[in-house]
Each structure stands twice: as C-alpha cells, then as structure tokens.
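Omission of a single protein chain aside, the complex is shown with its protein chains in their original locations.
By written order: A, B and C. Residues from 1 in each chain.
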Amino acid sequence: MSTTTEASTAATGRQLTMSRAIVEAVAHEMRENPEVFLMGEDVAEYGGIFSSATGLLDQFGPDRVMNVPISETAYIGAAVGAAQAGMRPIAELMFVDFFGVAMDQIYNNMAKNTYMSGGAVSVPMVLTAGVGGGYNDAGQHSQTLYGTFAHLPGMKVVVPSNAYDAKGLMHSAIRSNDPVVYLFHKRLMGLGWMPSPPGPKTAVPEEDYTIPFGKAAVVREGGDATVVTLGIHVQRALDAAEELRSAGAGEVEVIDLRSLVPLDSATVVESVRKTGRLLVVDEDYRSFGVTGEVIARTAEGALDSLRAVRRLALPDVPIPYARPLENEVIPGTADISTALRSLLS
Amino acid sequence: MSTTTEASTAATGRQLTMSRAIVEAVAHEMRENPEVFLMGEDVAEYGGIFSSATGLLDQFGPDRVMNVPISETAYIGAAVGAAQAGMRPIAELMFVDFFGVAMDQIYNNMAKNTYMSGGAVSVPMVLTAGVGGGYNDAGQHSQTLYGTFAHLPGMKVVVPSNAYDAKGLMHSAIRSNDPVVYLFHKRLMGLGWMPSPPGPKTAVPEEDYTIPFGKAAVVREGGDATVVTLGIHVQRALDAAEELRSAGAGEVEVIDLRSLVPLDSATVVESVRKTGRLLVVDEDYRSFGVTGEVIARTAEGALDSLRAVRRLALPDVPIPYARPLENEVIPGTADISTALRSLLS
Amino acid sequence: MISIPELRTMFENMVTARLYEERLVQEYLEGKQPAFDISAGPIPGELHLAAGHEASGAGVCIHLRPDDTVTGPHRPHHIAIAKGVDLKRMTAEIFGRSTGLCRGKGGHMHLFDPEVNFACSGIIAQGCPPAVGAALAAKKRGTDAVAVAFLGEGAIDQGGFLESLNFAAVQRLPVLFVIEDNDWAISMPKEQVTDVKDGSQRARGFALPGVRVDSDDACDVYEAAGEAVRRARDGNGPTLLEIQVHRRMGHFMGDPETYRPDRDTELAQQRDSIERLAATLRRHGVSAEDVQAMRDRSSERVEEAIAWAKEQPEPSPEEAYEHVFTDPVEPYTAGGVQS
Partner (left out) sequence: MISIPELRTMFENMVTARLYEERLVQEYLEGKQPAFDISAGPIPGELHLAAGHEASGAGVCIHLRPDDTVTGPHRPHHIAIAKGVDLKRMTAEIFGRSTGLCRGKGGHMHLFDPEVNFACSGIIAQGCPPAVGAALAAKKRGTDAVAVAFLGEGAIDQGGFLESLNFAAVQRLPVLFVIEDNDWAISMPKEQVTDVKDGSQRARGFALPGVRVDSDDACDVYEAAGEAVRRARDGNGPTLLEIQVHRRMGHFMGDPETYRPDRDTELAQQRDSIERLAATLRRHGVSAEDVQAMRDRSSERVEEAIAWAKEQPEPSPEEAYEHVFTDPVEPYTAGGVQS
C-alpha cells in the first residue's frame, strides 16, 4: 500500500471513470478484509443504480454484496450495529435525497455513538449516496445535502471531484475507524446514460492508496481571487478560471475541498491572505450551509486580507424540474465567470 | 385583532410564562377557526410534556387535541395531508431531536409541496418542538437543530425568546399559509420542574396579536459591538452586555433574530455598519449553521465596516451529559462576556 | 354489479394510460439519440411507466369522486388519468412547460392537481401519511370523502407505510392503501425482501382488513376496491388492498433489465389486462366497432394533450424563485444585490 496526497494530476496512465475507481477501491478492501461488506437497494445484480457496485456480486457473492428491502432505517441502522460489532459495512443510500427516512440512525446513532460512549465503541462504516442535479430529476432526487450532514457532529463527510480522489478517498473511508458519509455526484460517475463532463475521468493507479480527509487540493494557482468549491463544481470553476485568464481578467486560484468534515480552512485562509478575494461555489442550498461556513471561517481567519466576498449556490428554493428553471438555480460555469468578474472589479 | 411589531418590552400588565402565552394563542385560534387542531404525543391528558397544550383537551375535546401513536412519520405526514386539504394542523414533535424519524415528511413533503406544485397547493401547518439543553439530558435530547431546518428551503423557522413574542409568533404561525417550524426552548417555558431564567416571563396582552416573521428585534442598543442571537441566548447576551457596560468596557447592541427563515439580515447589517464588530451566539452546532450564515451575510452586506468577528456555539460535538462537560459546550453569559471583551480589544 | 358505463370508463382510462405512455416513450427517446442521455430531449429526467398496471388505477379510481383524495407513487400516470387529472396540464408538466400542473416545477413524479385532489411523491411510501391526513380531515369535517394511497409491493417494507396502517386503523379512518404488486422493486424480486407471501398480509399485524386481488382483471379490482371504498365511506375504517399487476417494461426508461429473466418479461407482456377488458366488453354486448371507437377517442385525447403541451411556453428562469412560499417572502439579496 502506498499513501499519497498528490493531486490527481500527478497520476498518469490508465484512465478510469469515477464509478470504476470507486468500485476498484471497494473490491480491493473486500478482498483484503473479510469484515467489509456492502448493503443497499439494487447493489447486487444491478450493481448499484449509479454503477457504484458493478461486478461486485460476481466477485464476492450475495452475502457480501447484499440487496436489502426498501427499509433505509433498518439497514443503515443494521450497518451501525454491525460496525459496532467490529465489521466494516458500506451502506448505500441510493439517492441522498432519501436521508429523511433514516436520519435518526444516521445522526443519532451512527454519528454519536462514539462520543456518547466516551470512545468505548467505534462505528467504522461508510454511508455512500448519489448526489446532485443537472439532469432534471426535480426536487426529491437532485439534492446534494452536503451541508446537512456536515453540520451535525460525528460524521466525516467527503465529496470527490474526480476518479483519482474518489479511489483514494474510498480507501480512506473504508479504513477509517469512524463513520464516513461518502457523497458521489451522479454526473461525475461516468455513466453511459448520464454523460459526465471531461474532468472526473482521470488516470488512476492500479494499486491502492489513501487520500487523507481534511486536506483540500489547490487544483489551480492564482493570485487575484480564490474560488473554494467541491464535487462537480471543481471542473466548472477551473473552466471559469481558464476563461478569465484567456480574457486577461485575472489569475484565479481554485481550491477543491474534497472533504467538508474535517474542513481544511487553513488552505482557504492562506489562499485568501494572498488573493484577498473569495468566491465560494457549491450545489447545496445557499443559506445556513457550506458557503456560509467557508465565508465565516475566512472572516475569522483572514478578515484583514478579505477585500471582497461572493457565493454561488442554490438560491434557497427546492430544485425545479423544467430545464430553464433548473439551469437558473444550479450554478454553471458562466455564473462562476460572472461572479468572478464582479468579485475582481 | 391588532397587529403589532413592538418589542415585548412595550407590553405591560399581566405576566405570563412562555408556555402559557403559547397555549393562549393556540386556544384563541382554535376557538376562532374550526379547522385548527393539534396532534402530538401526550398532548391530551398530559397537556404536552413541556406544557405546550395545558388545558386544551378540556376546552376542545379529543377530536381537536389528539394523542397519537409514537409514529412521527405518520402523524406529521398526516398533518401535511390535512393541511393540503385546507385544515390548519399543529403537529408537535416532542423533542426536536426526534426529527430524524420523520424528516422525509418534514423536508420533502411539508416544505416542498408548495413549490413542487407550482403553488397549486399550500401546506398551512405548524410543526412545534421543544429544543435546547442546559439540564443534562445528553446528546439525543438537548439539541436545538435550528440550522438544520433553516438550511432546507420551504419552511419558515421561528424561535421565540420570551412570552410576548411567543404568543404573537404563534398567532402568525397558525395563520400563515405556509409550514412553520416553531421551536420553543424548554428552559424558556416556565415549567415548574425546569426553572426558567427571568427574561422569558413577560407582560402579555389578553387579546390576539401577530408578530411578523423576518423582523429581528433590536433588544438593546449600543454602538461598540453587535451581538446577534436568538432563543435562550438573548437574555444571556443582554446580561453580558449589561456587565460590559457596568465595567465601562463598551456599549453592546443585542439583536434577537426571532425567525431564521426569513432571516432579517438587513437589521444585522445595519447594526454592524454602526458598530463594526460582530459576535454571533447560538445553541446549535457551530459549523455549517446559523453562526456561519449570519457572519456570511454580514460579510456580503457590510464587509467594509466589519472590523472584527467572533462566534459562540456548540463546538461541533454531540451534547455531553455530565454537568462540567455540558457547561463547557453550551455558551453561557460568561462566555459571551469573554468573547465580547476579546472582540472589543 | 358493474355497469356497462363503468366498464367503458375503466376501459377508456386504461387505454388512454397505455397509449399515453407509448407516446411519452417516443417523445422521451427523441433527442436521446444516438446515445441515451437522461437529461436530453423534450422530456428529461427519470420516467417510470405503468404499462401493465392500468387495471389498478382504473379499477380503484372508478369508485372515487373529485373530493376523494389520491396520492400516487413514482409511477403515477395511470392513476392520475383514472382519477381525472387534467391530461393536458399533466402533459405540459411532464414536458416542463409553464402551464403544466405545477408550472414545470414538479415533473412526472410530482404531479399535483387539487381540482381532483391528486398528488404524488417520488419517495417510497411517503404518499401514505398525507393520504391518511386527507382521510383524517374528511372525518373531522364529517364528510364522506375517502382517501387512497397507492404504493408498490417494494414499499411495504418502509416505515412510513407501516406506521400509516396503524394510524389509520386505530383512528378508523376512511382510507385505502393499494399495493400494486408487479413482483419487482427495480431489480429486487419480492421474495428477496420480505417473507410474507402477499403484501396484503401486512394488515394482520395491525388489525385491519387485508385483501388481495390475484389478477389484474379490472373487474376483479373493481369489486374488491368497491367494497373497500364503501367500507371507508360508511365510516368502517381502512382497508389494505393488494393487486397483482405486471411490469411490462423496465423500472424506468433506460433500465437495462439485465437482472430479469426474459421469460418473466414475456409473461408480463402476455397478460394484458386491456385486451382482457376489451373481451369483457364484447361479452357484455359492446360491439367491436364501439371498442375500437373508444380506442380511437383515447388516442385522439392523447394526441391532443401532447400537441397542446408541446405548444406551451417554457417557464422563464425568474419563475424559479416563485412559490417557495404561498405568502411571499422578500428574497435575500447579498449586500443589496440579488446574488
């Protein structure tokens, strides 16, 4: 095993989609450790609606790759119980939007049992879920809900933006002795039926490697403004940054948070000390969430340097179905460019 | 009916506990409107564990003051259905900490149906819940979770800090054509078995009156720093402000938000333009929540004026049981004073 | 005894649903060529079709009035049609147009038509509690309206359904829970996820009547549903009703169905409740021409709805900010600028 924190760009060779990268990490851990197993709806024969488990049933059989009834409270809670008994379950919540039927197990048991037991028990499990919109699936199937999990203590929350990170973060998640909420954006998975933008498919080493939680990646350097983002918006921010550079409008630094809990505020603060201008972009609801937190931490850590601040996120509306409406509320590359121009002016 | 936005201090005469004030508003609305009814565990004979329904069964009978099975998904979802049918249910979630067993009905149906129907249906219901710690009830019975509701669009979220506001906000909540999450701090209710601090018991007019959502109250004026807070921390902030004044350390303005959705950022921004210094205090988890949002909005609205910023909230740990531990994590008056001194220095 | 007009109504609703979905498939796939892209074309997003379920919607809803409430699941079209939802505005909604039932905000899983008290939700079993609430409202107001929640057999393992059974039973509410058993929950066969042979057996755990209709003959559904609706209207409480239907297609458009034996699909397609009802009509003396005329009228209605929908304007981007609340709220603007 090698441990590395190098950004995905450093890897070369075989290119994988994010879904393939995730499955590779899961399969590796399942081979190495008999205590790892996967539970979820349609993870067996179907291989996961978003191809997060393709081929695993054939390799590991139905005892380790288990279809479960549509009973999220029962099976996520069962994962908590199995984890406390020392196993390492991975429980898949098909869409993160369904968290509401199982939130008690997630936030009152999975996340708190370590603390409430004073460290007497651990809950080494991974809760995976597909997140995100951009394909017109409307208000109950398009959310990211990053901030909802990150707000409640006791869960680590990770959000990969590309295949290289996805694999390393999944290895870290399964090996973690704590509950990890692992949120993959459907649009990044490289599904045949839902084309991904070019960014997330990257070179991925065959061997296993971990990426630590709480280390943001500076995916582009620049001195004029800082964009802090994660998940699918990393590529959009990079595209916007490139556009601004081409137009001679400024050099933009782009930070991919990679995990929300722990949150790498130091990297953000350091960047803003340099640039003085901050734009935070995410695909969660705007108020009381990720963008506010990043701005607050920057204000706490670098208020003197902070000359301008903006954010782009879902404007506190449920996600509408029709294309022009959904396009309006989910920040796109053009929205990032516009916000950056206003930030730099 | 009279409509008034005057702060509670303006009212004189009969003093009520917050629980009495709430019950008075509910009883009034039930008398006036046969479509109003109340559902909850132990709301009938018991009158609500936190005395939010004392005496209502006797006045209105079991059809309008209904005990329900311990099935929060069923009865909160039933409230959604009854509200869509034109009734005005009040559903009580005994402790807000139990939201996790019913969150889907709360955030995917109650909060979104108006939007997802393009305004074709309304969901005029009130979801009440007791919130807060300070009496050593540990991690599953002491949370406020204000921010979790405020983050997800489609619900109005109100948090009274005293009896006068509690009554006016409850009248507004029941008359609102939208779902309102009405969170009362247990420690403010004036319960015999859980003494309240002096603040929340106020003069309350006999007649009905409404307090609009989205209007913060400047409960103390001052030019040197702004404390933004809500609920039980309003009194603590006032006490700290008084202490600082006595010590000649500065004049502190205290803002009681009263509602989180809508959030009255204008009043906060205006105050910070004057004082230049902001302390946000709440009893929810620190990260990705209320304190971050208030700081972010202030940074967006008054960055030029903002010279120093601090926040006090639960430091991202579940709420521990033992007294020294709980005291450590819930901000007290002394913590506010200390933070203010550091802010002013 | 079922009347000829009732048979005709059921038939028309079933045929309309089938033809409607066949046309939706065409429209859905248009623009998703050559490579399937779920977000492309005139109808984007997921699309769950009910081919093989029609007898359930038609046989239950024929007993309902506009003031009765129905909540549907993620697979709602056949039920909506049978409940009398405005087909044009429903179609405009599915095409994401501003005159759609939900002004383009809901899409096919979230159709709301308050005129006939129809609503649906994409979260498994979560239509049950609101249906219970509508029944509670009817009881409180002393009307004889009833409510019906439809769900799939895969939903009977979900807490929201199970809690609703108990709540409805103990409150003796005028509500029906209708399980459409199509043997599959996406890729999961029912034997894999529960030990009861029939979903209607859940009722035994909550002391309410559980009834199973082992066929998707619309007349059988009609009988069983009629009794349950009467029971509810008469104040005698809820019923759990299960209907054996068939999934003629994939779970959603684009489902590869690699998990499903070919034979299972073939059998589902052979058992066609629409042709069966056509034969029944003929046996009741309705002429072949008349049956064909009903098909033609349904087809016309479908074409009209689709043509109308496609002419409708798309919503303008600013409409995205409307309808979060019924009582409007001043939007938050970052530092004075709407951000």
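Note that in this section a residue touches a chain if its C-beta (ideal position, glycine included) is under 8 Å from a C-beta of that chain, and two chains touch if they have at least 3 such contacts.
Keep in mind that what you see is a predicted model, and the values were worked out from it rather than measured.
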item: Option touching the unshown chain, where C:Ala207, C:Leu267, C:Ala293 or C:Ala307 are the choices; value: C:Ala207
item: Hidden partner chain, touching residue among A:Ser19, A:Asn109 or A:Asn162; value: A:Asn109
item: Chain not shown: contacting residue from B:Gly13, B:Pro198 or B:Pro324; value: B:Pro324
item: Missing-partner contacts on chain C, residue numbers; value: 157-160, 162-163, 166-167, 169-170, 192-197, 201-208
item: Contacts of chain B with the absent chain, listed as residue ranges; value: 41-42, 44-46, 49, 67-71, 73-74, 97-98, 100-101, 134-141, 192-195, 286-287, 310-312, 315-318, 320-329
item: Residue ranges of chain A at the interface with the undisplayed chain; value: 37, 63, 68-69, 71, 73-87, 89, 101, 104-105, 108-109, 113-122, 124, 153-154, 156, 176-178, 213-214, 261-263, 265, 269, 297, 300-303
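Following the convention adopted for this analysis, only the chains that are shown with their structure count from here on.
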item: Chain at the geometric heart of the assembly (C-alpha centres); value: A
item: Separation of chain B from chain C, taking each centre as the mean of its C-alpha atoms, in whole Å; value: 39
item: Cα-centroid distance, chain A relative to chain C, in whole angstrom; value: 34
item: Interchain centroid distance [CA atoms averaged], chain A/chain B, Å; value: 32
item: Sequence positions of chain C contacting 2 or more other chains; value: 100, 102, 104-106, 110, 121, 123, 126, 159-160, 324, 332, 334, 339
item: Residues of chain A engaged with two or more neighbouring chains; value: 73, 97-98, 100-101, 138-140, 287, 310-311, 316-318, 320
